[in-house]
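Moving on, here comes chain A:
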Amino acid sequence: MLVTQFLILGALLFSIGIYGVLVRRNAVLVLLSIELMLAAVNINLVAFGAFLQDTMLGGQAFALFVITIAAAEVGIGLAIVVLIFRNRSSANVDELDLMRW
Partner candidate 1 sequence: MFDYHALAPELIIGIALLATIVADLVLPDRLKYLVGVTALLGLVAAAVPLLTLAFCGDISGCTDTGTRTLFGGSYVVDDFALVLKGLFIVSGVLSLLLSVGYLESDDYYQGEFYFLLLASVTGALIMASSRDLLTMFVGLELVSAPAFLLAGWRKGDLRSNEASLKFFLTGVLSVAVMLMGMSLVYGLTGQLTFEGIASAASVSGVGDSPAFVLGVVFILVGFAFKVSAVPFHFWAPDTYQGAPTPVAAYLSVGSKAAGVVGLLALCYQAFSTVPEIWGPLLWVLAVASMTVGNLIALRQTNIVRLLGYSSIAQGGFILVPFAMAASYDTVGLSDAFFASVTYVLIYAFMNLGAFAVVIAVAAKTESGEIEDWGGLNRYAPGLAALLGLFFFSLAGIPPLAGWFAKFVMFRAVIGVFESPWAVALAVIAAVNAVIALVYYAKVVKTVYMDAVPVTVPVDRATQTPVPRPLALAIGVTAAMVVIVGFFPQVLGLFGEISERLVAGP
Partner candidate 2 sequence: MEMFDDGWGLSLIVFLPLAGAGLILLLPKAQEGLIKLVGLAFALLSFAASVVAILRFDFGAAEQFQFGTDLSWISAIGSRYHIGIDGISLPLLVLSTLMTVLAIVYSLNHWPEPHNPKAFLVLLLLLATGMNGTFVALDLVLFFIFFELVLLPMYFMIGIWGDRAKIRLPGFRREVETRLYASIKFFLFTLFGSAFMLLGFLALYFKSDPHTFDMVALAEAGQMGLFDGTFGAWVFAALFIGFAVKVPMWPLHTWLPDAHTAAPTVGSVLLAAILLKLGSYGFIRISLPILPQQAQDWAPIIAVLAVIAIIYGALACLAQTDLKRLIAFSSVGHMGFVMLGISTLTDVGINAAVIGMVAHGIITGMLFFLAGSMQHRYHTRDMARLGGNMKTLPIIGGLMAFTAMASLGLPGLAGFWGEFMALLASFNPLDGLSLVVFRTAMVVGAVGTVLTAGYMLWMLQKVNLGEPSEEWAGKDLHDADKFELAAWVPLVLGIVAIGVYPKIVFGATNDAVTELVRRAFGG
């Protein structure tokens, strides 16, 4: 197995995530896309960890933390989304432009 193949896969997922973040209107879907990006990062990390034979297991540890944090983010994100939905009965991020300029 080559490192590159994982990296390319990671890059692909990352970019797809970016696309999702940019085009999706529904906040929940935006969150989903973000998860994709984080997943891509994890693939990179683990692949590198394996490639480097890191005795400190830096890659894996890092990936674990990313997973945990990601979970926390989802919790926070959804909480905010719910709050907003309650206040304006819509979870579309592009309608949030009370403040600009």
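The set was built so that all candidates are chains of the complex that A comes from, given by their letters.
Points to keep in mind about this one:
Just so it is clear, contacts are C-beta pairs under 8 Å (C-beta built on N, C-alpha and C of every residue); 3 or more make two chains touch, one makes a residue touch a chain; residues count from 1.
Here the structure is a predicted model, which is why all the values come from computation and not from measurement.
Here chain A touches just one chain among 1 or 2 in this complex, the one numbered 1. For chain A in complex with candidate 1, the residues that touch the partner chain are 3, 10, 14, 17, 21, 27, 30, 34, 37-38, 40-41, 44-45, 47-48, 51-52, 54, 56, 58-59, 61-62, 65-66, 69, 72-73, 76-77, 79-81, 83-84, 87-88, 93, 96, 98-100.
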